[in-house]
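Excluded from the complex is one protein chain; the other protein chains are retained at their positions.
By written order: A, B and C. Residues from 1 in each chain.
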Amino acid sequence: MIVVMKSGATEGQILTVQKRIRELGFKDHLSRGDERTVIGVLGTIHPDLQDEFAGLDGVHSVVRISTPFKLASREVKGEDTVVKVGPVEIGGGRLVIMAGPCSVDTEENVMETARKVKAAGAHMLRGGAFKPRTSPYAFRGHGEQGLKILAEARAETGLPIVTEVMDARDVDLVTRHADVLQIGSRNMQNFALLDEVGRAAKPVLLKRGMWATVEQWLLAAEYILSQGNRDVILCERGIVSHETGTRFTFDISAIPLVKHLSHLPIIGDPSHATGKWYLVGPVAMAAVGAGADGLIIEVHPDPDHALSDGPQSLTPENFSRLMEQVGAIAIAAGKPLHPPLGQE
Amino acid sequence: MIVVMKSGATEGQILTVQKRIRELGFKDHLSRGDERTVIGVLGTIHPDLQDEFAGLDGVHSVVRISTPFKLASREVKGEDTVVKVGPVEIGGGRLVIMAGPCSVDTEENVMETARKVKAAGAHMLRGGAFKPRTSPYAFRGHGEQGLKILAEARAETGLPIVTEVMDARDVDLVTRHADVLQIGSRNMQNFALLDEVGRAAKPVLLKRGMWATVEQWLLAAEYILSQGNRDVILCERGIVSHETGTRFTFDISAIPLVKHLSHLPIIGDPSHATGKWYLVGPVAMAAVGAGADGLIIEVHPDPDHALSDGPQSLTPENFSRLMEQVGAIAIAAGKPLHPPLGQE
Amino acid sequence: MIVVMKSGATEGQILTVQKRIRELGFKDHLSRGDERTVIGVLGTIHPDLQDEFAGLDGVHSVVRISTPFKLASREVKGEDTVVKVGPVEIGGGRLVIMAGPCSVDTEENVMETARKVKAAGAHMLRGGAFKPRTSPYAFRGHGEQGLKILAEARAETGLPIVTEVMDARDVDLVTRHADVLQIGSRNMQNFALLDEVGRAAKPVLLKRGMWATVEQWLLAAEYILSQGNRDVILCERGIVSHETGTRFTFDISAIPLVKHLSHLPIIGDPSHATGKWYLVGPVAMAAVGAGADGLIIEVHPDPDHALSDGPQSLTPENFSRLMEQVGAIAIAAGKPLHPPLGQE
Partner (left out) sequence: MIVVMKSGATEGQILTVQKRIRELGFKDHLSRGDERTVIGVLGTIHPDLQDEFAGLDGVHSVVRISTPFKLASREVKGEDTVVKVGPVEIGGGRLVIMAGPCSVDTEENVMETARKVKAAGAHMLRGGAFKPRTSPYAFRGHGEQGLKILAEARAETGLPIVTEVMDARDVDLVTRHADVLQIGSRNMQNFALLDEVGRAAKPVLLKRGMWATVEQWLLAAEYILSQGNRDVILCERGIVSHETGTRFTFDISAIPLVKHLSHLPIIGDPSHATGKWYLVGPVAMAAVGAGADGLIIEVHPDPDHALSDGPQSLTPENFSRLMEQVGAIAIAAGKPLHPPLGQE
């Protein structure tokens, strides 16, 4: 950390900063410039201290020179993390596809979707039993009943299940039924929930908060990692911006930026980001081009009657066509599709 | 709701839309223009249906013509809601000031702050016992012990307590100690938590999500209201934007916009919005000028040693000076300060 | 400027940075920490050099420790700049009100508006002869004819004129007719235009780019100042964000932040920021509460038939009522209304 003093800082103010640094058990290192005096702080600094020093008299600004996340950082762990979900490996150099309906509606629809996405080459089944909804009057999911439908779909197809958990009190329940616990965008800084899934025995798919910087996102991952769960998969799903032509703005640069800063695998969700089915394919291909380790895509046999997010769901036919295109891009991008289940 | 068909929509596509409207129990009303055909849907439409219709073939767009929130809406309830917290009335035409430290640290500091903010004219004491922190390594609050310190401060000063609850499992605990349950910005769409405080017997202070539109915020309030708790106070605390000179962008227009759309009281939090103590006063005065029903302000006897958010905290002396200026603005804005406690 | 090296930077990389600093005529100052080595650069650094150093091998980041604007900076000039426009002083501790139609339409309407806003206490007349329009098919202003109408309104009422110039080739023409040259939000980084008004003999009202940070805005002011024109008035008019309930997000914190960083006067434009007439009053009062030196407000005798921006224009009656409220807030905020023209 570096404390930059104001141009007119007094000797007394400089001394106060130095004294406080030493009080906290760190070493200080003074450097007087033509314009400003600068005080280096040697040692690993707690992020909060930055705020404290910024508030001292005579201080112009405080500059952090180390990243605030450790366990999530590539500086700390150089090699890529590979998350294993049954026979599927995420982050291991092959592209993993998760597909399924936004919400679990009927057993019939889920089964049909599961069979069709498997036939098209998907490796995992997604579907929401607990649904975050902007309006309290919208359909909020079938809950445990939905989890059971998903488990049946897994029993038949072999596809591991990824499903959202929204409430710290449901973590045990969802852990019993699901293979991957999804944390939704709105819960990226629900710290009680992060702590709880950090202690769970299943991998976590952590969606980016629609307001979050990449750094805040990696700090949310750090919450989970620091509780002992090292199997975190990141998922870019779009951030808020002034553009109104799409539901969110898919931050494509976040994919290589995460790869640069962290060893954790990262996948893309083009369905929620765009909100329009005809944009899902191009953004999916873009994510693969940018180096994503996987995709999560909404597929519904009858999007017009889906209980949520119909306009952004692909039909199984469109999904099947997309899988062919994605397969070609994946090879060109150097990260070919993961083998189909049963053929790993 | 109005369904706008594409310019080249076929008769079959138009019929499909009409059929689906009737299936759902609504009436349709067809209107053929030179450019486009438009189908009105008569009746109160569930927000999700908008998405469904947007996905039908031949549909250009779907336009909602009624607001998605009901209980929070001024169209439904014309007169202002007044939330009573002990002797304090929020939304009743007089400006209410909540002040205190960001985090509850020592009993001594909280007591000193409580006495001093009361002496300066504050009506309620704020302070965090449970703290949402971006980093897992930051100070996360004293929990129940912190609640007890706050309760002692209330016992001595008579100031009602507003404090954050972050976990649905803690709602009972916090309800026992606090007078107002605060939902933080990061939890504005933590729907499990909203449901729980919607069933609690204490008023709720609902901070705006830093990513949320005013409409999404009012829908979050609708969650609480629809569970039966009608005592919701809204709090503008800044949204994300590209400006980096302040911590967040305080959306001043949201104050009169909320007043226009809703009957709920709204207060402003200039401390978290700006992140800089020297901007707190001007933004506080702005919020009062814009018609806010109250302010929530961070005050700490020793901001340089606060456990969190030091740089944005006022000293008791600065707070006292600000109260005088705010008092003058409040009169000019037609909403004078609430009488001091004991003198209502 | 401080160059922070990566944790594993080699001695050779450190030497290369030091060599380059010296090549450029600066002094370097090395400081080795536990985690990182840091190199201070002494001397006034051109902002571009920051980019250059950031690109060198082994460099983690480059930190600027001085502001990139000089002439606009309060560090360079402590006392407030007061811009004189005929009998009106902007920035001199009294609140100045500019009012008038968005576009100059008929002579009759402009005259009527000028008389009425003067009667209500406005100090300057605003009106657009050249209009920036998002669509090429919208009304783009009466050009020179519009300027003449404004000049007639000044002749009759004595109100100085503020009007937009959009094209570097029009600066001479507009300078001949207007008292203040307005640079619109979309032209905040039209550098050819900034250079040209920097050489003009009239004060400049520089609106903030809807995408700009406060720092970028002050750098745009620096363009004008560095050409010799020291009479720059800043105008906050809203930035883009994800909120769709208002046209733009009025950044209220920018007013005190500009006051902190710069000596230039700053006014607020609540009309363009909100886009809704019923939000103009509250945001105007907020801007005064936050310390603005003036307001610019759209007033039209018949907003429903205005050639542009009808929905955000006040009627003369509403404006007159607002002036009373603003007058009261202005006193409370310690910056009372500028005396009416003829009574300074």
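Structural remarks
Simple rule for what comes next: contacts are C-beta pairs under 8 Å (C-beta built on N, C-alpha and C of every residue); 3 or more make two chains touch, one makes a residue touch a chain.
Bear in mind the structure is a predicted one, so any value in this text is a computation, not a measurement.
The chain that is not drawn here is touched, among residues A:D251, A:D269 or A:E298, by A:D251. Among C:N109, C:N190 or C:N318, the one in contact with the hidden chain is C:N190.
Within the full complex, the residue among C:E222, C:D251, C:D269 or C:D293 touching the omitted chain is C:E222.
Checked against the hidden chain, the listed residues A:M111, A:A151, A:L173 or A:A286 yield one contact partner: A:A286.
Residues of chain C in touch with the missing chain: 20, 46-48, 51-52, 54-56, 68-69, 132-140, 166-169, 186-187, 189-192, 209-211, 216, 219, 222-223, 226, 240, 277, 303-311, 313. The set of chain A residues touching the chain not shown comprises 211, 213-215, 239-246, 249-257, 259-260, 273-274, 278-279, 281-283, 285-291, 325, 328-329, 331-334. Of the residues in chain B, those that touch the hidden partner chain are 2, 4, 7, 29, 31, 33-36, 38, 40, 42-44, 60-61, 63, 65-66, 75, 240-242, 244.
By definition in this document, only the chains that are shown with their structure count from here on.
Centre to centre, using the average C-alpha position, chain A and chain C are separated by 39 Å. Averaged C-alpha coordinates give centres for chain A and chain B that are 27 Å from one another. Within chain A, residues 240 each touch two or more of the remaining chains.
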